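Here the complex is missing one protein chain, while the rest keep their positions.
Up next is chain A:
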Amino acid sequence: MSTPFYVSPQQAMADRAEYARKGIARGRSLVVMQYADGIVFVGENPSRALHKFSEIYDRIGFAAAGKYNEYENLRIGGVRYADLRGYTYDRDDVTARGLANVYAQTLGTIFSSAGEKPYEVELVVAEVGSSPEGDQIYRLPHDGSIVDEHGSVAVGGNAEQISSFLDQRHRDGMSLAEALKLAVQALSRDTNGGEREIPAERLEVAVLDRTRPQQRKFKRIVGRQLSRLLGAADAASAPTEAPSDEEAPDDEK
């Protein structure tokens, strides 16, 4: 019987963290940002069907970077958690804070249990409030920590660079078109400082819009509405319009 090599706990954790971080870095980054009427999710995603952003509950949205099967699993777990909680108590008792805690516990347990491979994912859980002050954005890295974010947040491989770009330019009360433009600008920057073009059909955009009359505030922005918003942002000085429900068919219709 051979004696196993001794690995210090610090080293073991550092190795696991590096493994997870490398996995996340392979995916494309995404941006979650507050704007005047809510929270916008922007990411580069060549797939029309496999989403990076989705609805968890009435006012709560979910965004993820990293390994698809792992974050999809967490997303569905979150939907089940939220629906069960809302069914047991009341719709108002489902909160982003509660969901973020559950995700943090789940990711943390997986990360620190030696028998399991750490998840290569980084999540964002966002809840839109009735006013911008009530908005909540939580970032959940692979190790189960929670970061309470304000204004804007980026996750994924290039997140640090994008975050610092956004921090300098993001301001409160931006219109949706302005926020979208800033997000696309941030995502278009290469690691070496160059810029590339992301065509509209490669963009995945969704919002939690507090002005929506429906109880469910999550909405994907696709097709004509997306090009109109991008167009409005290009004509920099032109007044921007609010999104209207009848112009853009929701993709699930």
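To be clear about the criterion, contacts are C-beta pairs under 8 Å (C-beta built on N, C-alpha and C of every residue); 3 or more make two chains touch, one makes a residue touch a chain; residues count from 1.
Here, contacts and distances are computed from a predicted model.
**Student:** Report the protein name recorded by UniProt for the chain absent from the figure; options are "Carbohydrate ABC transporter membrane protein 2 (CUT1 family)", "LutB/LldF family L-lactate oxidation iron-sulfur protein", "Proteasome subunit beta" or "Multisubunit sodium/proton antiporter MrpB subunit".
**Tutor:** The chain we cannot see is, by its UniProt record, "Proteasome subunit beta".
**Student:** Which residue, A:Q11, A:T109 or A:T211, contacts the hidden chain when the whole complex is considered?
**Tutor:** Here the residue in touch with the unshown chain is A:T109.
**Student:** If I consider the whole complex, including the chain that's not displayed, which of A:S54, A:Q136, A:N158 or A:S175 touches that chain?
**Tutor:** Considering the complete complex, A:S54 is the one touching the chain left out.
**Student:** With the missing chain put back, one of A:G98, A:G151 or A:G223 would touch it. Which one?
**Tutor:** From the options A:G98, A:G151 or A:G223, the contact with the absent chain belongs to A:G98.
**Student:** From the listed residues A:Y81, A:Y138 or A:F165, report the one that touches the chain absent from this view.
**Tutor:** Only one listed residue reaches the unshown chain, and that is A:Y81.
**Student:** By the contact definition given up top, give the residues of chain A that touch the hidden chain.
**Tutor:** 49, 51, 54-56, 73-74, 76-81, 83-88, 98, 101-103, 105-106, 108-109, 216, 246, 252-253
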